[in-house]
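One chain of protein is taken out of this complex; the other chains stay put.
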Amino acid sequence: MSQSQTATLAADDITLAHRQFVVAENLSLHLPTAQVTAIVGPNGCGKSTLLNGLARIHTPKGGSVLLDGKDIHRLPSKEVARKLALLPQDNTAPEGLTVADLVRFGRQPHQGWMAQWSKEDQQAFDQAIQAADVAELAGRALDTLSGGQRQRAWIAMAVAQQTPLLLLDEPTSALDLGHQIEVFELIRALSGQGKTIAMVVHDLASACRYADHMVAMKNGTIIEEGAPAEIVSPELVQELYGVSCDLIHDPATGSPLLVNVRRNP
Amino acid sequence: MPDKRNALVNTALLGLLMLATIISLATGTVQVSLFDTLRALAGNADPMTDFVINELRLSRVVAGLLSGAALAMAGCLMQTLARNRLATPGIIGIDNAATAFAVASVVGVGLSLAPSAMALAGAAAATAIAFGLAGANGTRGYRFIVAGIGIGAIAGAVTQVMLSRVAIDAANAAYPWTVGSLNARSGQSVLVLGIGLAAGYLVLMSLSRALNTLQFTDAVAIALGTRLKATRMIGLGLSVMLTGLAVSVCGPVGLIALLAPELARALCRPGKVPLTAAALAGASFMLIADLLGRTLFAPLEIPVGIITAIVGSPYLLWILLRPSPRSLT
Partner (left out) sequence: MLNALSPTSVVASRAFFPPLLAAGFLLLLVVLASLLYGAGPVSASDAFAALMANGTEEAWFVVTELRLPRTTIALVTGLALGLAGALLQSMTRNPLAEPGLLGVSAGSGFAVALAILLGATTTTLTTLVAQLGALTGCALVIAATRVQGLGNDPVRLVLAGATLTGLLLALTSMLMLMDQRAADEIRFWITGSVAGKPLSMLWATLPSITLALVLIAIVARPLAAMALGEKAAVGLGHHPGRIRFLITFTVALLVGSATALAGPLIFVGLVVPFIARAFSGPDIRKTLWLCVPVGPAVVLGADVVSRLIAAPAEMPLGVVTALIGAPVLLAIVRAGRMPSL
């Protein structure tokens, strides 16, 4: 267990726009503490925009995002970075950067103006490397790694930030099955350590399996919110994606599985 | 933090710079031995050597050193801000604009401010215009660069006009300005440059963490707690200031702002913006180019701007024309 505090993150009646184009209006959302929340929905529903709004990357045109009850845009960015880490969708890094270099960046929010690398920094670094299981890869350049390994390195950086909140934007969309499982299991492990996690997930089945709480969005509004087992239904799937399906439950995990997904006649 | 490599590189570059400095001081119409040069700098040489080194040559070498360092740092900054290794202040016409304003001051057109101040004003004006025309992406889009080409062309044309309209003496005095030369510097400009460089360096050192995060996407930088807008503004402002002050000393010497950071990046670890290494490399390049210009076709002196263009352009063309899609960012 690395972080010493908990923090809450909520959106209070926010309106988000992307270059004059209103993406979401009057959204309110409260992330349940120490749980994994998955934000799902069809393309263009605003889920990435919402996540970026929560992470203060986008500034809402109306309403406010509250970190521990305070407006996130009024807080110094560095202070926010000590409570909130983000894994954005686009992860380009300078050529030749090693895993160790990347993870070290995660300590920046904790380092003062002219501060040197401290013992706490080293401890956090070591813990992050262990947690993401990238110890053997530490000296390798990011561009030589597989997709799954690269994502784990980025997650290690976010872990090194030692924040109680972690937001991930489509952490597995470019990964094959094996790497997807790798990353999702790491996310669950981090949640087990007490982090509050929100992730935008493309694949509904993965969201069902790995999330405690699900937020379903369409056209910029939240149409359903709750535990996957409670809210996922053929009706929801129809409304989100415009396809019919049958629902069964995974014999091993109990989470909802979609079968016989078909276009409507 | 294990950073031995960068420290090693900086030391090596410092050594190179010192070597270049000594050789530059020793070389000229009167050849002075390296040993005597060192003695002259320490104040222990005979009056003749002392005069040659300390009175005639020292100021030129210092001017070259400072302007090379400033140009290189400005380039390094601009490349970090634009996330493009080809970005230099020169590309957006700052060099030409600063030159145009400085020439105006030299030939007596317009406000009678010192060339330093005028060059700075020119650099600032060009940046403001390029920025204004660049639209949403600011320094990171292509519009910034293309706008800069246009501004550079206009500034170049304006300089030509001024030179063609004034008396022949004034035009000749202003000529070195237009190609980049260490001949036309004024002591005052060099002093202002020195102060600006020192101050700029201190500010940049304190900003270095934030600058390092700029190498990632905006979202990552913000997520790590960097104040993006403030960092960009300061970075751009410093880049403009350093270029303006450097141009006021040596004119539009091209390509140092591109080549020195390239060398620095090649030698140093990835992940850190190599400002110090770039500055040291830039200073060395300037001195070496000036040395070549003075000695290659002696007694004919080729302005340093022409040397850097001839030597540096092929390398730049090679970078630009290599068929690798990821080579620019």
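Letters A and B mark the chains in the order given here, with residues in each chain numbered from 1 onward.
Note that in this section a residue touches a chain if its C-beta (ideal position, glycine included) is under 8 Å from a C-beta of that chain, and two chains touch if they have at least 3 such contacts.
These figures come from a predicted structure and were not determined experimentally.
Visitor: Would you mind listing the shown chains in contact with the chain that isn't displayed?
Guide: When the entire complex is considered, the left-out chain reaches B.
Visitor: Where the complex has a chain not shown, which of B:L19, B:L38, B:V179 or B:L267 is the residue touching it?
Guide: Of these options, the touching residue for the absent chain is B:V179.
Visitor: Please pick, from B:I145, B:A174 or B:A257, the residue that touches the omitted chain in the full complex.
Guide: B:I145
Visitor: For the chain that got dropped from the picture, name the residues of chain B it touches.
Guide: 86, 91, 133, 135, 142-143, 145-147, 149-151, 153-154, 156-158, 160-161, 164-165, 179, 254, 297, 300, 302-303, 305-306, 309-310, 313-314, 316-317, 320-325, 328
The rule is short, and it goes like this: only the chains that are shown with their structure count from here on.
Visitor: Using mean CA coordinates as chain centres, what's the chain A-chain B distance in Å?
Guide: Chain centres of chain A and chain B, defined by C-alpha means, are spaced 43 Å apart.
Visitor: Given the complex with chain B, which residues does chain A contribute to the contact?
Guide: Of all residues in chain A, those touching chain B are 19, 52, 55-57, 76-82, 84-86, 88, 90-98, 101-102, 104-106, 108-109, 111, 113-114, 116-117, 161.
Visitor: In the complex of these two chains, what residues of chain B are touching chain A?
Guide: 1, 136, 206, 209, 212-213, 215-220, 222-227, 269-271, 326, 329
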